[in-house]
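All protein chains but one are shown in place.
Each chain gets a letter, A, B and C, in the order it is written, and its residues are counted from 1.
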Amino acid sequence: MMENKRHTSTREIVYLAMLIAVTVVISRFFLIPVPMTHGNINLCDAGIFIAAILLGRKQGAIVGAFSGLLLDLISGYTQYMFFSFIVHGLEGFVAGWIGGNKKNTTKVVAMAVGVVVMVAGYWLTDTLLYGFKVGLIGVPTNFIQGIVGGIVAYFVSVPLESRLPRLLGE
Amino acid sequence: MRDINLNIKPGSFTAVIGQTGSGKSTLIQHLNALLKPSSGTVTIGDRTIDATTKNKHLKPLRKKVGIVFQFPENQLFEETVLKDIAFGPQNFGVPTDEAMTLAKKMALLVGLDESLLKRSPFDLSGGQMRRVAIAGVLALEPEVLVLDEPTAGLDPRGRLEIMQLVTQLQSEQDLTIVLITHQMDDVANYADHVIVMAHGEMVKQGTPRAIFSDADWLESYQLGLPSATRFANQLIKAGFTFDPMPLTEDELADQLLPQLSKE
Amino acid sequence: MAIIQVKNLSYKYHNSDTLAVDDVSFDIQAGDWVAIVGHNGSGKSTLAKLLIGLMPAQEGVITIDGQELSEQTVWQIREKVGMVFQNPDNQFVGATVADDVAFGMENRQVDRETMQERVTYALKQVDMLDYQQREPANLSGGQKQRVALAGVIAIAPKILILDEATSMLDPRGRREILQTIKRLKDELNLTVLSITHDIDEAASADRILVIDDGHFIEEDDPNSIFSHGSALIEMGLDVPFSEKLKLALSTRGLDVPATYQDEGSLVDWLRTLRSTK
Partner (left out) sequence: HKLDPRAKLVMSFMYIGVVFFANNFWTYLVMTALLLVSVLATAIPIGVFLRGLIPLFWLMIFTVLIQVFFGAGGHVYWQWGWLSVTHNGLTSAGLILMRFVLIILISTILTFSTQPLAIADGIESLLSPLRKLHFPVATLALMLSLALRFVPTLMDEAEKIMNAQRSRGVDFGAGGLRQRIKTIVPILIPLFVNAFNRAVDISTAMEARGYQDGEQRTKYRQLKWQRADTISFIVFVISLSAVIVIRYMS
């Protein structure tokens, strides 16, 4: 077929860009206030997991890394920017690696591991920036955020999965 | 948006016209209590909303006024067409089996074939998806149906079919219709009341005939005339007379015929 | 000379049983404005995408400006063709108006000085120069389509393809973009191929191609096409108002001429009927 390989390539760049944009949008759009803590949890993990589970590890890593970076860039947490790039990138990679195109139960496991990676990653980041004990403050919130993200991702990605070939324009 | 006073009568067909950005969309969000007025009141049936109305009191109102937004096919999400149509009523506490019966009825009402009901809404054509979305709003059994440019992006046949559906809903289901549109021909053909919006204000309201009698005034708001009225204006320059001004080609033809010589 | 030649073109989507484009052949002469009309799903947008090799045709030969479309020539052919699509948002890829106009030139590796000149020139042509630094979120649909048009002008193509480019605009945006295209066509000596179901857009064309369910139905000048009145309506298409009025008059027993008349000539004809009273 004529120039089929290149065709996929441009389309892949664009749908990854759109997934990054959607992840940023849902993180800014849905802030769920968490009682007893300092703030909100956002849905960025949901976007990253959806990308990872629908498309796989490479795509999950790209969407995770860049949406983490962009989100911090837009929200004014530039000090976290590169840490988020790595932490969310790893989160997406791991979730996509274990759970991409797999059974529903495997997806749940994949997201659980993803959450652990994310929580540990931010703990490490905060430890680097502000010290070990301060780092602990973020753990419970990040944990709740990751779990909520995982649940949302599950209910969104399962119905989307069967639509995927059509959505990708194949 | 400021200082708007208007009444929409039960069973009427009201058209809202105005340029993009004139406040039409804000207006319809008030009709459905998606927005609360910062001053003034909106009364729907026997309920009144003002700035102090609590959010939880707004929900019953949303059942009275159904809104079909622009490109409503973008709101579909369920596994099957039937489930998607039944989604709305279930949110208002209708039991599942009843909602499904209702959904089926509405699907047939908007002209969807029964064979489509078990399909995924994303497998349908654009025109069919739009019907599913309209059925999903009708399933709320509203008293007022608000449609924001329901024919946008459709081809001429699709446009005609949707407009026929809307008039059928008005006459057979006793729905009050509010239509937001750029198509002056649709206003002329279907509406009995017109509201003109500009810069967040209502600048005029009246019957289509009254509104379309002043071409220059409409032009000052970048709005046009229905084709028949525009053509009649050209004929007046050629010596023809019309009273009243025709709004549709049938009206125009009826008035034109006696003025022509029968060979 | 025919700048676009299409011979026996066929295309089938692999999730469908029927041909989206079924053995279509036509020629388009350089400098012409040709409209392809058909209802939604008639295959007209598929045709547009085939013309610039966005999808490979299963059968048939497309020759553009003397070059046969193939894997080897596709990028050269795209150099000669500019395309404006339906959804104003989904073709605006730059961060600002100027960036978007430059996108096509960046792909063609035009150097920066030339790009700056041409961005200014192209934006002037579509009357959007004052909006250079604006972001797409602050523009209307009509303005975005004009930016898309500027992006096309900047690469100086020979052919402009409009794929339902006005169908998502309000009447004002539609009018403005059509005026701009008419002016540009003359100034830049473009061949325009507009795929549309908007009757005003089709009426601007020199010739109209009618397709229905992937089949080529007819090609003729607008006057002859529009004289088919009710047949067009049956195909799910629109006809100009003058034709609708003539239909209304003829159902009331008036003998109307069979040939198409635009509004001006219909007024003249009605005037003669009146004066003979």
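In the analysis below, contacts are C-beta pairs under 8 Å (C-beta built on N, C-alpha and C of every residue); 3 or more make two chains touch, one makes a residue touch a chain.
Keep in mind the model is a prediction, meaning the values are calculated, not measured.
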Touched by the hidden chain, restricted to displayed chains: A, B, C
Option touching the unshown chain, where B:87, B:212 or B:240 are the choices: B:87
Of C:78, C:146 or C:197, the one touching the omitted chain in the full complex: C:78
Selected residue (touches chain absent from view) among B:137, B:180 or B:245: B:137
Residue of B:15, B:76 or B:166 in touch with the missing chain, whole complex considered: B:76
Positions on chain A contacted by the hidden chain, ascending: 6-7, 9-11, 13-22, 24-26, 28-30, 32, 38-39, 43, 46, 50, 62, 66-67, 69-70, 73-74, 76-79, 129-131, 133-134, 136-137, 148, 151-152, 155-156, 159-160, 163, 167-169
Contact footprint on chain B, counting only the chain that is left out: 29, 32, 34, 55-56, 59, 62-63, 66-67, 69-70, 72, 74-77, 87-92, 122, 136-137, 140
Residues from chain C at the interface with the omitted partner, ascending: 49, 52, 54, 75, 78-79, 81, 83, 85, 87, 89-95, 98-99, 102-112, 115-116, 119, 135-137, 151, 155
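Going forward, only the chains that are shown with their structure count from here on.
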For chain B paired with chain C, centre-to-centre distance based on mean C-alpha positions, whole Å: 30
Distance between chain centroids, defined by C-alpha means - chain A, chain B (Å): 41
Multi-chain contact sites of chain B, meaning residues that touch two or more partners: none
In chain C, residues with contacts to at least two other chains: none
Residue ranges of chain C in contact with chain B within the complex: 39-41, 86, 140-141, 167-168, 170-173, 197, 199, 233, 236-238, 241-242, 244-245, 247-249, 252, 254-255, 263, 267-268, 270-271, 273-277
For the chain B and chain C complex, residues of the former touching the latter: 19-21, 125-127, 152-158, 182, 222, 224, 227-228, 231, 234-235, 238-240, 249-250, 252-254, 256-257, 259-261, 263
Residues on chain A engaged by chain B in the complex (per definition of touch): 159, 163, 166
